[in-house]
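Heads up, the thing below is written out as structure tokens.
In this view, the complex is presented without one of its protein chains, the others remaining in place.
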């Protein structure tokens, strides 16, 4: 089975045919890969180098924490990659984006209005949680399509605060 | 629901009708009982005294480890207790007992022969495991009905070594 | 000794105090809010009483309910920990009236120092240098006026404050109204008191504090200093003892000033005198915290003194077991505060359930933790979940141990600040001891080169997981069309950009 793994704009072609050997960009590597905790912790011996990784699936990617670094890796097989490329689908925050509350809290202030253009990183909402005020910022440039909360209101986790278009 | 709990030859009558109150030998006690770890660890607030217990079911009894002490508790409802008492069933190691290997290991010596009478606590088999020799002893007085292993042989966990009658 | 102590707190500090009591043979009483029924401090205590709903104002800040629990349990003393009611003179008084010993300073001393503005006045009167600023109790208008006089940048601080709550840096008059409103709001939420005062912001300053111990018999000693300049938004993140910039002579001078302040107000029990140290190593009194500090373990590890046990003994009326000459700093200790905050997403607090937890152990490593595997992290309280403290013969060894310990720390289910600590511990400025209180915000970045071979490893690991999950790729394609959760994208993209 041939896969294409993409991270940090780099692409690795990885072929898995046997349990204990893989081809990574054509180079054979010995692998011994184990799930350690029945959940998310894996141990990999790669040509005897020992790596321990926490792997979580998020938004269709694999988040791999290894040796203190975090990587977001997209894995596809060849067919899917061709399909996606043919359809011209682009990944990234385009189209409408619903900005949600990352945790329950109190809306302290709403800093934007409907129709207002915003720049990436601009503050949208102040949310108080864990006794701290947390700034919810725009993930990209856009226009405020809707504001769904008011100051003084409580927000549930994942409640939509603002929609950008 | 009324239960009879027995441990150390003492009997407690415990009535559970509500979530947060029980009657123990007629005395009302406030209880708040939670499973902490989705497995075996419980937290009990009993009239606000905080207890943490590991509970394991073994051989039809509950083994309760609490504050460094271990208790084996038998719990029955009234009907079962009556039935058991009527049938005259006695608990304890009577009848045939199969002595099994508590862990895999090497049989170093078999110290009894078939037909031999043994006293409680008498050594039956020497089993080498974890680099130590472990003495497997008779759980009660009896007669060796069968010896199922030989010195030099490997024993699997739970393999029957000796049968007492 | 006391028979039974109630701990009017939660989290790691409640567990810390329970441990001290247990080692002294004292029974312990926990209090808990409704969301904290399964919290670690409830599990560790001998007794536990529910004192109300989740919000602190309805539970951990309710003096009446805590005293009722103490009465029901028959506790003869109360330890307030830090935060919540720890620096509220009315609480100490209420304990006294109820005939329960408050394990902390007398209400008068809390009052004298708890009001940070009054404390500044007192220090000035003692001839202790202080940073220019205002008194407390002023209106917004007066504060605006004073700010103009003192000059910017300026610091707004909560009079009842501590722990960076209700603190704001202001760089111009225009920012003042918003900053005042925010600081007062935070101060009210954290301490139930919205009074603030101003202090001139000394640029390039370090935060160094002296731990003191005072008994009821007039004996006062200090346990040396702690360096707490690694902060973010006025929240200490890494502390160490000794401080890289304090030598024996400076330590003695700072210690003497701290002892003098404590004596002047008839201070009893453990306390911390905080100083600001400028680039020329001049030190200025800023405030005194009349309670146990979060960072007390670094002092314990270099002096061998168990500060919490000593607090309890002092409250019981015992004489200090140490004279000043008995106190010696041996080696070096560093503490990293582990908070449930995502350093890859603007330090956003993270809530959820800890599904996997493995805390570091081994030589020279201490963990003071308030969590366990399976426990939930709620949004109601401070985000501090644990502290890792390492000791070494030298600062270098302590740092290397901390790196090793953080590598071993596994928390799954919530995001934590650990990667941030790892980046700090790798920065050359930190290693060299060259930093001030603005280091994190102004001169530190988490951008770093990713080792290219690790990228390949991550690609291989992700692919092996995907391969195991069989139809993983199909799954990805199906999900890609769904509505996207903005904030996660934001965090993710930022991370990709950083590591790209």
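For clarity, chains are labelled A, B and C in written order, and residue numbers in each chain start from 1.
One rule holds for everything that comes next: a contact is a pair of C-beta atoms (placed from the backbone, for glycine too) under 8 Å apart; a residue touches a chain by one contact, two chains touch by 3 or more.
Note that the structure is predicted; figures quoted are calculated from it, not measured.
Shown chains touched by the hidden one, complex as a whole: A, B, C. For chain C, the residues in touch with the chain missing from this view are 15-16, 19-20, 22-25, 44, 297, 300, 304-306, 308, 330-331, 358-359, 361-369, 372-373, 393, 397, 400-401, 403-404, 407-408. Counting over the whole complex, chain B has residues 1, 3, 5, 7-10, 12, 14, 16, 22, 24, 29, 31, 33, 37, 39-42, 44, 46, 51, 53-56, 58-62, 64, 66-77, 80, 83-84, 89, 91-93, 97-100, 102-105, 108, 128-140, 157-158, 164 touching the chain that is not drawn.
Considering the complete assembly, chain A touches the hidden chain via residues 32, 34, 36-38, 43, 45, 48-50, 52.
The working rule: only the chains that are shown with their structure count from here on.
We define each chain's centre as the mean of its Cα atoms; on that basis chain B and chain C are separated by 48 Å.
With centres set at the average Cα position, the gap from chain A to chain C is 31 Å. Between chain A and chain B, the centres computed from C-alpha atoms are 50 Å apart. Counting partners per residue, chain A has no residue that reaches two or more other chains.
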